[in-house]
Structure formats: structure tokens, C-alpha cells
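The structure that follows is given in the form of C-alpha cells.
Note that one protein chain of the assembly has been removed; the remaining protein chains are unaltered in position.
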Amino acid sequence: MSALLSVAGVSKRFRGLLAVGNVSLDVMERDIFAIIGPNGAGKTTLFNTICGVFRPDGGTIAFAGERIDGHPPDEVCRLGIGRTFQLVRPFPGLSVLDNVIIGALLHHRSVEDARARAEEVLRRLDLFNQRHQRAASLTLPDRKRLEVARALATQPRLLLLDEVMAGLRPTEVDRMVAIMTELNRTSGLTIVLIEHVMRAVMALATRVLVLHHGAVIAQGAPAEVVRDPQVIKSYLGAEEL
Amino acid sequence: MPLSLYLNVAVGGVLTGLVYGLMALGLSVIFGVVRVVNFAHGEMMTIAMYIAVVLFAAFKLDPLVMLVPIAAVLFALGYALQAGLINPFINRPEHSQFILMVAVALIIVNVLLIAFGPDAHSVQTSYAFDSYEVGPVIIDAPKLYAAAGAVIVAALLFAFFRGTRIGQAIRACADNYTGALVVGLNVKRLYALTFGIGAACVGAAGCMLVVINDVSPAVGPAYTLLAFVIVITGGLGSLPGALLGGVLIGLTEAMAGVFFTPSAKSMFAFAILVIVLLLRPQGLLGKRA
Partner (left out) sequence: MTRQVDALQAKPAPLGRSRFLSTLNLANIPRRGLILLAVLLALLIAAPAFTSDYLLSILILILYFAYTGQAWNVMMGFAGQLSLGHALYVGIGAYMTAALFIHFGTPPWIGLLVSVPIAMAAGAVIGFLAFRFRVAGTYFAILTIAFAEFARIGFDHWDWVGASSGLFLPVATYTQNDLWHLRGRPIMFYYLILAMTVLAFLLCRWLLGSRLGYFWQAVREDEDAARAVGIATFRTKMAAVVISAGLTSFAGMFYAFYYNNLFGEQVFSIGRSIEIILGPLIGGVGTLFGPVLGAFLLTGLAETLTEILGLIGVDLPGAKQVFYGFCLLLVVMVMPEGVWPWVARKLGLETRQ
């Protein structure tokens, strides 16, 4: 079985500074793939390169067998990759429902159909009762779920989550983990997440990749990776497990 | 047409351009630090020009001599404007600030219109028609004095930003707003000071420009646009860029006046603006964001 997302030897530099160096990874259909690593390891840069925000300086990215490196973000999304932002960016002046309708309009010509789809997603993410609030007035956990909802409304095959657990209380983390598990199980959604909250990573991920100074230092099943001496030395040792 | 005529026009254009440059320098200083686009810049200059006209008409005071007090008045005006009106808008969206300044500009233009009427006023200095001959080139004395004044004020401004503690504090503010707050700089006061300095620049430029050109309320918006053209050409926030842009635009307008018709000269300035915006949006000497 070939990978849904295949990153091969991707590099990205900023003014000569190597942010991501020769990173390769394969994400299989239905995987929940976690990317971990210390701050500044290049995780978000890698994400943005996959999403088309940056064009890689080297290497290739393929999604469902099709090259996507260098494609603009909107095109990448249309091909079936949804994303959230590390610093949440819902459309602040619009209602929660309108935020998600906009996502749903990607594959729905009619606004009414999109609204139905958006309401379904909001119910699923437990945001339905807040649907008429302005996005800007939501609490941080709600805004994070709104971003997930908006991305889901675009009906992605692959969902990229950039630190959706950060800043959440443990019970909120558990709730988000439950949502992700449910999505993965019921709709077969493939998920790649950048995460610092190891509790969530261990509960969710089927595979883990560790990035350090822009390079892959370990990759494998979560239980193996957290025992890797190099990973403990460069990342986990410094943080609570 | 003889070559010497072109040369005369070119020299005149460069000299006027230096004064334009000083005017744009004020805009650039304000933008570089406060990050607010002063859409009332040209209008503020017309205030200075009218003060000069009034002082000349009433007391025969030469605008070039009155440069310091007039610049001081504009400094106070700029300081008050920033402290009272603009500071609360620092964290507002860009278009909100823009509209605020449009409102200020609208008020200035029309208050001047009510006070002085729509007709052009000018200052007839004793040296208005003097000129110097340097080889084949004839240089108008007012333009020469005005340009010299502009260069001196610009040099003082550079010295201020490099050499004084307040100047350095302002530059620190421009580089890093949060950092400046953290190290305990009174950012709001520095912003007001900066706006004051920018206003003083444009006030000084007004004193010199009134020696060369007429003033009417309607020229305010035109000078605002000109200042934008210059600053974007030179690089918004770059001080040498403003002077370079001023010279370039002054020269362009002067040459366009000779080759085409003077009334169409600002079309060429706008053409330069469009080209720069598209090909080098950070301006000739600007840094890329």
C-alpha cells in the first residue's frame, strides 16, 4: 500500500538558515502521525511547506500519488489537505457557523448545502450551541475546535493539526483526543499533528516522528520512540513526560 | 533646444527635489517609527506655508529666517496630534488609522480654505529673481537657498538619530516596539516626539517650498500624494531613501515639464510610483519586510 502523504528529502532555508533539512516521511491512509520536537525544530516550517505556504528548496512532496510541492495553499486544500494554524486564526468577525460554512463551500456550490454540512460538523465538534456567536468571542479551546471544524468542513482526506492541544487544560485535551480518535475511526480520516502535549501524542498517535534542528532523529511507534536515548537527550529529557 | 536649457531645468529639478525630499523625510520618519501613515502630511505642510505667508505679509519676515520658529510650531502640532488623537489608534487596523488621518486632512484643507480662500498666495522675497551662473548653468537663487536649507535640516536630523540618546531611543522603538516597552521606554511619549519631529521636518520643508512655489489650500492633498510617491519610491522608513526619492521625483517632474506639458508632470511621478510598487515594493533603498 502506498503512502497517502509522502515527503521525500525536503529542505527549506530562510536566509541561509536551514529550518528543515532533508526530511522524509510517509503517512499511510488512516494513520495518526505525530511530529514532535523542541521549539524551533522546524515542525511548523515543515507543515507550511506541505500546505504550500512555502516552496521547498529541495525534495518532493506527494499527496495521493500526486506531486504537490510548490502548489499554492488553496490548491493543496482543494486536493484534500485541511489544516489548522499554530496561533488560531478563525475569521474573527464572522459567526461560528459562517466560519464553518466557508470551509464547507469548498465542495458545495449551494450555500444551503454548505450550511447543512457545517451544522453537521459543528454538532460533531460540540460547537453547535455556540454557532451564532462571533468567532472572536469564543474561548481559546472553542476557537481551536472551531479551526478543526472549519478544516473538517472542507472534507479533507488528510488533516494537519498544528498544536491544537497547546494551552488546553487536561480535561480539554482529553476531549480533543476523543474527537480526533472518533474522526479517525468513523470517517477514516488521516491525521498529522504537531504536538508538544505528550499525553495527547501517546493517546493518539500510531506513528511518531521526532524533529530536531530541522532533521529527523527518530521515527516509529510511539512506545519505541520515547525510549530512544537520542530523543530523551535532545527533547523529552527537557520536558515533562 | 540647447543643452544648457535642459541642464538648467535638471538642476532646478534636483534642487526642488531636495526640498521634496525633506518633506518626504518627515513622512518616512513618522511611518518608520509610529507605523502610521500620515495622510495629512501635505496638509500639515500647507499650514507651515500659510504661517510663512502671513508672517511675510505682516512683518516682512523671510520664510527661510522663520524656519526654526515655524518648525517649532509644527512640532507642537504634530506632538499634540499624536498624543491626543493617534496614540489610541496604534493598535487599530491599518484602514482605521488611515481614515483617521483622512479626517484630519479634510479638516485642515477646509479650515485653510475658510481662512484664506481658494486663491494662491506667495512670498515675494528680495532675491526671488536672483540667479547664479555656474559655467553654462543658471541657478535660481531661491531654489539654491531652499535646497541648501533642506540639506542642512536633513543632516541635523540624521545627526539627531545617530548621536543623541533620545534619537537612539526612538530608533530602538522603531526596531522593536515590545522590546522598547520592556526596557522601560515611554513609547507613547517617544511616538508623540517622533510625530512632532516628522511634522517639524515638513514644517521646515514648507518654509523653503513657499519661497519657490505658491500655496493654496488645494495643494495640500497634492503634496501628500507627492510625499507618498517619493517615500514609496525611496523606501518607506528609509531616511536616505526619502532624499533620493525626492531628487528623483523632482528631476522627473522638471524634465517632464520640458518634454511634455507642465500640467501633466505629476503623471510621470505616478508612473514611477506604479513601477516601483510593482517591481520593487520595498522601494529603492528600503529593506524587504
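Order of writing sets the labels: A and B. Residues in every chain begin at 1.
The working rule: contacts are C-beta pairs under 8 Å (C-beta built on N, C-alpha and C of every residue); 3 or more make two chains touch, one makes a residue touch a chain.
Quick caveat, the model's predicted, so the values are computed rather than measured.
Among B:I99, B:L185 or B:V258, the one in contact with the hidden chain is B:I99.
Of the candidate positions A:R134, A:R157, A:R199 or A:H213, contact with the unshown chain belongs to A:R134. For the options A:A62, A:L106, A:A166 or A:M202, the residue in contact with the chain missing from this view is A:L106. If you put the missing chain back, the residues of chain B touching it would be 37, 85, 88, 92, 94-96, 98-100, 102-107, 109-114, 118, 217, 221, 225, 228-229, 232, 261, 263-264, 266-267, 270-271, 273-274, 277-279, 281.
The chain not shown here touches chain A at positions 51, 53, 72-75, 77-78, 82-83, 85, 89-95, 98, 101-103, 105-106, 109-111, 114, 119, 123-126, 128-129, 132-134, 137, 150-151, 153-154, 174-175, 178-179, 181-182.
Going forward, only the chains that are shown with their structure count from here on.
In terms of their C-alpha centroids, the spacing between chain A and chain B amounts to 49 Å.
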